[in-house]
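Left out: one protein chain. Kept in place: all the others.
On to subunit A.
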Amino acid sequence: MSLWAYLSIPNEAHSSYQIGPHCSSLSFHFLPRNSTLRDTRFQNLEMLRQAQRFLLTRASASATRSTRPFSTDLPAETAGDSKFIDAWKKLIPNMDPPKTPSAYMAPRPPTPSTIPSKLTVNLVLPYDSVLSAKEVDMVIVPATTGQMGVLPGHVATIAELKPGILSVHEGNDVTKYFLSGGFAFVHANSVADIIAIEATPVDHIDLNLVQKGLAEFQQKLSSASTDVEKAEAQIGVDVHSALNAALTG
């Protein structure tokens, strides 16, 4: 088809579904000279229609090749699930059983026999997954018992975190985040999950505000009367002194 020669589709076209802006540029090429207006418009429409079909098939072909945004992974049902589903079906045969979270999660890799060379890190916050399945060399997490370094092949651990710095080492790059606290799980298959409420890169923190906040909370602590106020002021002092240490130390 001669249409192929005429179409010069820009690079973004194959992943976008919009036909409109491209069509206007395409129609420009097709206008043959020395023909009546009716003929040209007819030919225009024909070419446009064919162009649309062409773009649509290309777009849909690439869409099926790429991952669909809402496809859910459905690995083989685990034992607990099938027991639940069987019990449900017996008692409540008219309704479908509800799905469980394991149906929405890709299964984790099994424990390898040799120590892998890289550690896979997931850093998740309520608002975002900052790092997901990132391969790094080492992470240092601020556990309540002190800074803990995690290398590939680390023993399986559940660590409670205090406010402090998380540093991710990848080759020669070190990225530092200030965590507000949370948990860190290190699994036997060299996957580390770090769950925190807030994680800000250290260069986004303002030292003056930190020092002001520290002074304010220390003053509140000394003037606190009830236990609740004391506890709140203590938390404020802890976080701000950790921030201070992170920025200055």
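To be clear about the criterion, a residue touches a chain if its C-beta (ideal position, glycine included) is under 8 Å from a C-beta of that chain, and two chains touch if they have at least 3 such contacts; residues count from 1.
Throughout what follows, contacts and distances are computed from a predicted model.
Just to verify: the chain that's not displayed, which of "T-complex protein 1 subunit epsilon", "ATP synthase subunit gamma, mitochondrial", "Acyl-CoA N-acyltransferase" or "65-kDa microtubule-associated protein 3" does UniProt list as its protein name?
In UniProt, the chain excluded from the picture bears the name "ATP synthase subunit gamma, mitochondrial".
Can you work out which residue in A:100, A:200 or A:234 touches the chain that's missing from view?
Missing-chain contact among the listed residues: A:100.
What residues on subunit A make contact with the chain left out of this view?
Answer for subunit A: residues 70, 72, 78-81, 83-84, 87-88, 91-92, 95, 97-102, 104-105, 108, 122, 124-129, 132, 143-145, 148, 155-162, 182-183, 185, 187-188, 191, 193, 195, 197 touch the chain left out.
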